[in-house]
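A protein chain is absent from this complex, but the other protein chains hold their places.
Chain IDs A and B follow the sequence of writing; residue 1 opens each chain.
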Amino acid sequence: MKPSPFAYHRPGTVDEALAVLAEVGGDGKVLAGGQSLLPILSMRLAAPAHLVDVNRLAELAYVRAGPGGVRVGALARHAAVERDEGAARVQPLLRQALRLVAHPTIRNRGTTVGSLAHADPSGEMTAVLAVLGGHVTLASAAGRRRVGAADFFLGPLESAVGPGELAVEAFFPAAAAGAGTAFLEVARRHGDYAVCGVAAVVEPADAAGDGSAGAVRARLGYVSTGPTPSVRELPGAAPVGPGADAASWADAAAQATAGLDPEGDIHATAAYRRHLARVLTARALAAAWSASAAGPGRRDAA
Amino acid sequence: MTSVEPTAHPAALSSAGSLAGSPADSPLVGSRVQRREDDRLLRGRGKYVADLVHGTLAAAFVRSPHASARVLDVDVTDAVDVEGLVAVYTYSDLVEADARDGTRVSQRLPLLVPHPDLSHGRTGYPLADGVVRHVGEPVAMVVATDRYVAEDVVDRVRVEYEPVPPVVGIEAARAGERQVHDDVPGNVAAHMVQATGDAPAAISAAPHVLELDLDVERSMSSPLEGRGVVARWDADDGSMRIWSATQTSTGVRAAVATKLALPLAKVECITPDVGGGFGVKIMHPWPEEVLVPWAARLLGHDVSWIEDRREHFISSAHERRQLQHVRVGFDDDGRILGLDVTLWHDNGAYTPYGIIVPIISSTQLLGPYKPGAYQVEFFSLYTNTVIVTPYRGAGRPQGVFAMERTIDAVAAELGLDRADVRAANLIQPDEFPYDQGLTFQDGRPLIYDSGDYPEMLRKIKALVGWDDFPAYREAARAEGRRVGIGLACYVEGTGVGPYEGAHVQVETSGRVNVSIGLTTQGQGHQTVFAQIAADTLGVRMEDVYVTSGDTRRFGYAVGTFASRAAVMSGNAVGLAATRVREKALRIAGDALEVDPGDLEIVDGVVRVVGAPATSIPLATVAVLSNPLRYAFDASAAAATQFAGGGSDDKPPIADDDEPGLEASDYYSPIRSTFASGMHAAIVETDPDTAEIRVLRYCVVHDCGTLVNPMIVEGQIHGGVAQGVGGALYEKVEYDENGQILNASFMDFLMPYATEVPRIETDHMETPSPLNPLGIKGAGEAGVIPGMAVFAAAVEDAEGIPIRRMPISPSELFALRESHAPSPP
Partner (left out) sequence: MSTEQQVAVRLVVNGAEYAVEVPVRRLLSDALRHDLGLTGTHVGCEHGVCGACTVLLDGTPVRSCLLLAASVDGQALTTVEGLARPGGEPHPVQRAFKECHGLQCGFCTPGFLTTVAAYLEEHPDPSEEEARDAVAGNLCRCTGYQNIVASVLRAAQITREPGRGGRA
């Protein structure tokens, strides 16, 4: 299990990287974290003629949390994003999801932007970008463009990153005032890809925005339920309020997951995944609601 | 059942029950001695076969991507240009070589364990001879300057296959519409029946009868280190040296010598440090073990092959897969009056290891019980899948699954406590030796030597809190939680023959060399056998150095498998060390002019009991044991001809003696010795997600005398982890085309630390009367009842019969759905 030969490029600046990528186009793969790419190369499931190693692009190793959201540079390792206190404050869902990505050792090297570009629907961060409605900035010799989450994931392992392009930054919008988030998944073993996972964002839906009226909006993002991360929204008039109980979450979950059509594989049947999606949605909604201003008291969702 | 007289055994045990030389107050045997091997391994100074490849050419293999196909053509034209390529070989090259060199590499690989009922045993060739019968079967061998290049060459070899629909799965095999081997009708490699009493009649006459269909999925050993072999041909000397990560150095040596038409004396096999075996590395010779030495000689250059993980999945060996049908007749107390079992065993594409696994399933199924009558029939079936050879447990997990599920079903049917039904069926302590009336895997009668099963049952119930559990389960249910408890019992025949040997030598420096013939894959042999040798000889452990699995050091051995090393080599070391001790006392007695019976050896010094000032170091005794002409150092002077001592009217070496303070001895048992154990597990299942969590795992085991309790516990823990894996996570998944769907660690789910519970152990010791040290084996104990105990616990939590293992949350969900009451 050794990689096939390739031509290796190790640019020192982003401009150099873009120049190389322009030259090699579709014959090139970008190597950042490599935690998904290296196994593919070693198993010879892919044999790109060119590998463009961007690990020297220190200028892309940043996590910048601001009032609007969190900007994550291409070379920011999962572990760095996970540790960043500013990011966790601005958008708690990031840390909640990152804790579940593989194992700490993988997170020490894998990059968040890289996992988005890899576009694996079993990956936690794709669901996070999708549910938050974030975007990815793509750079090439021709300039930069921004692709929103809804247009970024095209299919399993297929993203909008085109030949000659480098994903340089991902943007995760900040949690709205009074919002609560949760990320729950079921995996076979600790650290495995999720059999099914749910990212939930619950926001107070009333005019005051403080949850006092009890109504909430919810957005749900799903892992391992389709070729791309699915996103569902629950209408503002969702029947949840100060007396929200298990039954109302279950109803909300049934509503939210009605159209989901996951596939079966050796680890789980489609029916089980559909079932898990409902169960986890109810639990994630309850947890996110508890963490929101509409909930009984703001506390970290599990 | 007939009663059998226990065999008289040599009384190498002193009256205190410890080994001859050991200080009664602190013998090493029985203590938790830290391991000698650790310092080296912890510093990264282990030398595994992959660490020995410096300077070698690297081999890689073109392997069949089809489960069943004719090989029409192998075209290497695109491969010859790869820089670094040294050679590519196909089957026709092997044929040519045999004609030219008198070798046998184009002949079938050996059928290692023949058996009269293996009527249609078949083995493969080192490289496919025009037919491939499983994905992964080797078709061509590439040798190159390094592994990266070798894999590049493999990619460019174009093989033209004519695929044929494969036979995958037991149902397809026994339906027999297609055959894996043209000359094996119905894909039946073997059909065997063993019986004691008339089970069908007993069942017909029984007050109650039940039938069960059971299903055990395929799994595999999967050690962290795969296979590997390095070969060096010395053309000047005409000798071949092989390093292999094998469980049998003597087996590989003999097989390679035969295949390469070399005298045995010109072939040596050395096992370096080996990263786990768990059975898969007892299989030999692998095609690679034949071809790498063959290529080394042909090329006049060292050659290595280090397996990668994908290769291990598709070309090593698997195990476990069986379908089972049980009919049981029983009385109102749950006593089993008749038990009639049929097993269908998937043996993969070839049967180099014969039918050992299903034989073990058939015989060890009985466990600690004495059914009134028992009949077991098995069919061992070919499929177009990887070969099946023993994996820790070697058929016992399957047999125990059948028996324990049956007993639980009997208890459920009668509304009786599952432990009570077991108690009603147990062999009693005063019934040993107990003859089950069957033939075991060693070809000898299945006679249990010792044990105390009722006491063991009492202990496991106490450890897990069996009697308190129903109340706990009810309380949990009231909280909406589902918890369940399972219990499973096993008996394990260990210490299988024919023999093992040991050589013990005291050097003139005082260093003690112990050589054992079998091999090591992490069991702490350098420590355990040093404990035995040190206690027997009366030396310090730090002066004892143990070598294992090196045919240069010890040439007669069988191998490490079937939980036999401690029993076999342990006793051999004890016997050999005893002979050395006796000789030392005799020589010391002469030197000190004292009766040998008045001497003891403590910390390497031979001295008079009660008068320790009269002494002679063992090192000096070693000097004296070898009468010399030339004093190679100052201490050696004592043995030279003018040093005095000795007698003028006797030859320096007596007729029945040899120079040196050393001896070899062998332990060859009359039959296996029987360890036993009982496990209990408490699980909680999530009512919504169907996830299964292990709350507690308890083990009571009996492996007779413990040489090193710390090491035995470690073996139990490791086995339990594999039991958890085999019950809840691990399954080799084949699709209908014979492709393995999960040939990686990403999808073949071996448990991490978070999946294995804390293991609570209690132990008992009923020493074996069959060997001087009273040892029974422990290597496989931990894994044997895993599937049974977890099936029982999940069933108890859910109220749904669990008849197939392993079980995943998805499968539990499906079972729940299928057992749910229909909507009104």
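Simple rule for what comes next: a contact is a pair of C-beta atoms (placed from the backbone, for glycine too) under 8 Å apart; a residue touches a chain by one contact, two chains touch by 3 or more.
On a predicted model such as this, the values are computed, not experimentally measured, just so you know.
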Sole contact to the chain not displayed, among B:194, B:222, B:246 or B:450: B:222
Contact residue for the chain not shown (choose from B:273, B:691 or B:796): B:273
Candidates B:308, B:455 or B:507 - the one touching the absent chain: B:308
Hidden-chain contact residue, picked from the options B:44, B:102 or B:597: B:44
Contact set of chain A toward the excluded chain (per top definition): 1-8, 10, 31, 34-35, 38-39, 41-43, 51, 53, 55, 79, 102-106, 108-109, 190-191
Residues in chain B touching the chain absent from view: 34-35, 37-39, 41-48, 50-51, 53-54, 83-84, 145-146, 148-149, 222-225, 273-276, 278, 308-309, 521-524, 710-711, 713-722, 744-746, 750, 752-754, 756, 758-759, 782
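Throughout what follows, only the chains that are shown with their structure count from here on.
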Separation of mean Cα positions, chain B and chain A [Å, integer]: 45
Complex contact set, residues of chain A against chain B: 1-5, 39, 43-44, 186, 188-193, 195, 266-269, 271-272, 275-276, 279-280
Residues of chain B touching chain A in the complex: 147-148, 151-152, 155, 308-310, 688-691, 729, 733, 741-742, 744, 746-747, 749, 751-752, 754-755, 808-810, 813-814, 817
